[in-house]
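What follows is a structure written as structure tokens; I'll ask about it next.
With one protein chain removed, the remaining protein chains of the complex are shown where they sit.
A and B are the chain letters, set down in written order, and residue numbers restart from 1 in every chain.
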Amino acid sequence: MLLAEILQRRFAAHPAGDARDELPDFWLPESQILPALAYLRQEREPAMRLLFDLTAREEETASGSQLCLIYHLHSLQPGDWLRLRVSLTGEKAPSCCAIYPAANWYEREIYDLFGIVFTRHPDLRRILLSPDWEGHPLRKAEPLRATERPPLRFERGCLQEQLAVYNPEDAPGEGEMLLNVGPHHPGTHGILRYRLRLRGERVVSVDPDIGYHHRGVEKIAEGHSYHNFIPYTDRVDYLGGVLGEWPYLRAVETLADIRVPERAEGIRTLLAEICRIESHLVWLGSYGNDLGTMGPAFYAFRDRSLLLDLIEDFTGGRLHPQFFRIGGVAEDLPEDWQEKLRPVLDRVEAGLRDTQALSIDNDIFRARTRGIGQVSTAMAERWGATSIVLRSTGSAWDLRKTEPYGFYPQLQFAVPTASDGDAWSRTALHLEEIHESITILRQLLRMMPSGPVLARDAAEALMPKDRTLQDIETLIHHFEQMAAEFGPPAGVALGLGESARGMLGYFVCSDGGPRPQRLRVRTGSFPHVQMITELGQGLAIPDFIASIGSLDYVLADLDR
Amino acid sequence: MLFFAQIVAMFVTLLVLLGIAGFLVFAERRVLGLLQNRLGPNRLGPLGVGQALADALKLLCKEDFVPPFASGLLYRTAPILVAFSALAGFAVLPLAPGISWAGDWEIGLLLILALSSLHVYGVFLGGWSSNNKFALYGAIRAVAQLISYELPMGLALLALVLLAGSLALQGLGAAGQPVPLIVYQPLGFLIFFIAGIAETQRLPFDLAEAESELVAGYHTEYGGMRFGYFFLGEYLGLVLIAALISLLYLGAWSGPWLPGWLWMLLKTGFVIGIFFWLRASLPRPRYDQLLHWGWNALLPLAILNLLLTAIAAALWGTL
Partner (left out) sequence: MMLTTTILFYVFSAILLVSALLVITARNPVYSALYLVLAFFNAAALFLLLGAEFLGLILILVYVGAVMVLFLFVVMMLDINLERLKEGFLRYLPLGLAIAIVGVLEMVAVFWTAPIGRVPAPGPIPANADNTRALGELLYTHYLYPFEIAAVILLVAIIAAIALTLRRRPDTKSQAVGKQVAVAVRERLRMVDLRGPKP
């Protein structure tokens, strides 16, 4: 029996009409959420093993505002996705933590940002905002800009009170010690606090306290035109460069039904792979620092700076190229791009030998990382881990292969996987992926298609600047675009991308207006950090640092 | 008058030693830069030498802060203990025959070992009195590490003493003439070298500070010149260990053409260079791996070394 039939018969689902992507999309009645999820997770063949994302949306209807939950499920089979949507009658919903443990943080986030209370949730606290925050910012009634809110003030003397809220269960148990790793700690890779309960130097339980980096990207998106939001996507994962832009644009292009020209896809793929190498190199260097070795950082950053120079040459930006446009890319590559890229690839490849010798080939490094921070495939799926974390457990799954996009279908490359799921495997995978990316880039050197770099036929695609000065039609169109006069037709679409931090998904909802009605950013770091609550247990502090470092999360990616 | 002159000379020696420590901080940064294809500090003065002075000035000018939750007296004493224990060792260290402050004291080696046990107290008290969890972890690690590595170190030295028949540093240095003792004691040299790095708590054995895990370990709560004392202690300890290695194993002041004391300095500098190199390239083991290694590998090896040396000494006599 087809999935659609089962859902419709057993769970009274009806297909949603406004999905503009190819995902099966169903509305479920509120009472059927848990049974349907339980069926999909436990009975269905193949099981929907990954709760890819869970988020909410507030829609204005004739009768007032209407909250709905949106579940994205994936079975880790190529193309087997499912989107479930549930309209809520009130501000309450059942928690699905028992079926998908990964839902824990997603539900906390929805509670935090939308005020939806999940019944039977094990630990319903605010997650991104501070515990004493008033209001739920993603509700439409909340102001769009921070300046419209009253200023945030702490009364003198009540700071202790405020701080006490952060430590509701500070009293450690008998023989235990509470240790704050962070928010300012060199091992956390940024402002993030792990509250560890320790017995001796062994971690009994971990409670990551996140949100220090929260900038409200999803709310910001609601105040920007589709095109204006592109620079923000670079900054969600500030190491990923264009890897963050791509999934967003895929979503918008799906909504607007734009076909990106071949050469633009080639250039996107080229830049994405350069950014992937660059991001992996940063991680290799900083992970060395976690283990107390200084060398890899400098060797990795040496090569990274070559790549950054290259990106600057091609796009004008370094960390944040902001180069992709709706319907293509901003500019064509410089004429001599091949001569520039080729020597850099050779040098990066040669430099990798140094980094490898200082990391995975080093005996002390091996002693520190082999068998440390082990993640099993089941555990990775339980927490929604993707990309390198998932591949390190032996599960061969790479979006660039399983659901190829961009120029990837034409390219030959292998997907490195490891068997142990430990920190060492993840390090080795980073190195191998750089090698594969270099292979991809070498192929692109030969295979880069020719043609335009921007889809000129689509209304939403940006008009080329040079032509606006030539003919009035283009100028008018350009003016309308810049004045945010129109957007893609109403509907929803999920844009996916294999980023360096995990699978990145932009879920964009359009109501036909010039700005997204709702934009959801599903990042890889969020589930990975959530996984630490299980991964960290039983580890000693040095192993804890080695384990969390190996997950390769970026704080801005985590908190958005 | 002679007494007064001696006091002045001692004072000058102290200043020179502090200067060397300051210079080493700079030199290390330059060498690390060289090894990691970057520049290191190169702005102030020729080659950036002024950086050493600037660092010292910065530390001296910083606010003298004692955290309200620290145990005041011990918190203040700890850095001084560390700096003192490293400095005092130089009193018995000869540069060449006759060039040494304490003359040829018959048990100079024991004094250095005793001082290194004092060093443990500085680290331990610094960590404990800071009243900070990370500092406490650092202190515990430091103590565990130092007592574990003092044993193989002492045993390696014992084999040397057995061979040379002297506890005096000059006597031990003289025993390395003309053939450096490393030839007779290759295993002992390795043991002493490894234990020496552990004693100075430098990477890869800097588990007591381990900044990625313990923020700054036992001196997390220290700043300004109090931190500077720990820093001085670390670098002076490094010089002391390097000088001991060159004195005991590398033939001390023997060498052609140049005067003896210069050879001694050159050898010490060479050993320090190796320490820098190790720091540039190795990760830090986990503390239980380190202890495991100390007790299960280094200690048995040191005992074996002592036994072999004793047998050899019984069969063929000592030097």
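The definition used in the following text is that a contact is a pair of C-beta atoms (placed from the backbone, for glycine too) under 8 Å apart; a residue touches a chain by one contact, two chains touch by 3 or more.
Because the structure is a prediction, the values reported are computed rather than measured.
**Student:** The chain left out here touches which displayed chains?
**Tutor:** Its contacts among the visible chains are A, B.
**Student:** Touching the absent chain in the whole complex: find that residue among B:110, B:187 or B:308.
**Tutor:** B:110
**Student:** Please pick, from A:115, A:317, A:371 or A:489, the residue that touches the omitted chain in the full complex.
**Tutor:** Counting the whole complex, the residue in contact with the absent chain is A:371.
**Student:** Per the definition of touch given earlier, which of A:198, A:344, A:508 or A:539 contacts the omitted chain?
**Tutor:** Candidates A:198, A:344, A:508 or A:539; residue touching the omitted chain: A:539.
**Student:** If the hidden chain were put back, which of A:53, A:245, A:303 or A:398 would touch it?
**Tutor:** A:398
**Student:** What does the interface between chain A and the hidden chain look like in terms of residue numbers?
**Tutor:** Touch with the absent chain occurs at residues 78-79, 202, 360-361, 363, 366-367, 370-372, 394, 396-398, 401-404, 409, 414-420, 424-425, 428-429, 432, 538-539, 543.
**Student:** For chain B, enumerate the residues touching the unshown chain of the complex.
**Tutor:** 74, 105-107, 110-111, 113-114, 116-118, 120-121, 124-125, 128, 136, 139-140, 143-144, 146-147, 150, 167, 289, 292
In the analysis below, only the chains that are shown with their structure count from here on.
**Student:** When the centre of a chain is set as the mean of its C-alpha atoms, what distance in Å lies between chain A and chain B?
**Tutor:** That pair's centroid distance is 48 Å.
**Student:** Going by the contact rule at the top, pick out the chain A residues touching chain B in the complex.
**Tutor:** Residues 177, 179, 185-187, 201, 288-295, 298-299, 302, 358, 362, 364-365, 367-368, 540-543, 545, 549 of chain A touch chain B in their complex.
**Student:** List the residues on chain B that touch chain A in their complex, please.
**Tutor:** Per the stated touch rule, the residues are 32, 35-38, 133-134, 137, 203-204, 206, 210-215, 279-289.
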